[in-house]
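Rather than the whole complex, this shows some of its chains in their spots.
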């Protein structure tokens, strides 16, 4: 159980950190949406704020005055329960509300929450606040990956921050960790925060397997490219092969071949790839094809969870072979918050771990991230199993 | 082990049955392709024949003369190993080769196989023939569902055959079958034929569950419609909800509301729906939404396999909650036949059972059918679990 006091600190720290992430941006960077999966930074700032207003202030704060009636429409993401919303593909068409106005909205709502939680609240309200904080942390990660997409697809390739701390190297020796056959318990079991999709701790039977203690590196992935991996249909799923050919994919996202040497755009600007850094910005299709090429496979999310204490993780979101499905006793939350997870449980793949873009306290061994298999604008990588 | 003799009988019987299925057709019906997922009957006739020519006669029959060099191009489906192929969406644009010529091709290849197998062959060749036979049986089912689509989407709604034997009714009492918690063995384990995706018999841990002894009926599904099931986003996956709205789906495929009463197109023509017949031609999204509405869920494919001996099945392909993924020790076959299953193991759902369109000897308790969740031109239905 979290006391209101420390929760409020957690809230304020989270709100500040979102804004810190945006400090290097020009106003123009807040506005654009180069592809439908990327949201304008301005929208992230507003949407995370709207979440607190909609689910906490409106129903629970007596005398709360809504900041702007139109914002409920503009900043709703996908909650059908809460009425109309701007179609996702139109987010980048909105020059108003201005960035300045969105920051005013943030201050207003932050202050209102601070005021509301200045006196102790019951468990239910504390829980709502906590989910709102984790929601904003999740958007911090998206914010950073969306900023990378916005700048990394601009022909001028501007850096986000020269000081951005990049990739801890995977410079240790590759070893296979053996895991015994048997029954394992999967799912969240502590008092700490988790999403509903982690609940339903349950048993799975695992057959013996081995999992690598290292992520696949840029150097290793470059060998796959050199060996013609992108041109050999035998390594790919049928729909992965279509994806490769329709999109003319020949390397991970952000890679550029310049005078024969692979470079990649990083948040610090365009650089030569670091051979020992973990490969990133690959789709599930590419992760799968690489594993096929090595005669290995991707771990399932259950194998990963069972083995995770034996290796270092958290630098890349790691694609697993598992489809995103409900755990045995899965029960979605009531009302609008029930739309958070359950309704995405089809045609997506589970990722485990975390990444350099993941904010502190935002991941854990049972955390289940999920994306469509073709997406790769997140800091996604892979770990082999066999 | 199957003796060459009985295998040859099995082959000839299968070849004949394909042609029997086509007897009620007009020549024109063999040619069209109303949507990309449906293939022209002519194409099924040619493609199943090409399979025997390509994988058995060409490599193994001494002195075999290819029937027509162009057919290898025209009738390849998706085997990248075997060279160029007509794009799937263009199959319905080909008026030639004529139906008559395709029947000549069938006779020619059938005779050549008969000749080749008139003397005993080794295990490997027998296995190839067996897989070719099962491949054709699989296409017999597709043939019937594609014919239904072709006729059922024609504004004249012509019957395929007035004598088509429809739906055994689900007129027994609904009961819940309880299955105990524990470890279960899943996957093929007999000497009989199976596909590579059923192999890798392995253990899964199942938590206690209940599964219905009945398929959901038309009557029950009509209640879902009446209760506004298609209009309540809370019951649907996000992508299912988009699918419903983009396609304006308001009922199972082939249902027509005529003067206030639900009718459906059947292979015997347009009829009033039979309340006790199992509902069919629904997508996974609809199956899931129905289960949500009943406060239940779909079984996983493991639950289904563990429980299947306790209920009657085989009238509908039953959607499960399981994604189509490789079993623990899955190893795809070498060469072109390796393209049969493995490369489809992403973004599809497993169906278990069989249907009124499934030919004899073509399904078994471990058989794994699989389709994208939006497809519903197969005889798909659902069984509840909880």
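Side notes on the structure shown:
For reference, chains read A and B in written order, and residue numbers begin at 1 within each chain.
What we mean here is this: a residue touches a chain if its C-beta (ideal position, glycine included) is under 8 Å from a C-beta of that chain, and two chains touch if they have at least 3 such contacts.
Every value quoted in this text rests on a predicted model; they were computed, and no experiment measured them.
The complex in this file is a homo-oligomer whose displayed part has 2 chains and whose full count of copies is 4.
Here is the rule we go by: only the chains that are shown with their structure count from here on.
For the pair chain A and chain B, the distance between mean C-alpha positions equals 37 Å.
Chain A makes touch with chain B in their complex at residues 78, 80-81, 183, 202-205, 207, 233-234, 236-241, 284-285, 288, 297, 321-323, 325-326, 328-329, 338, 343-347, 349, 373.
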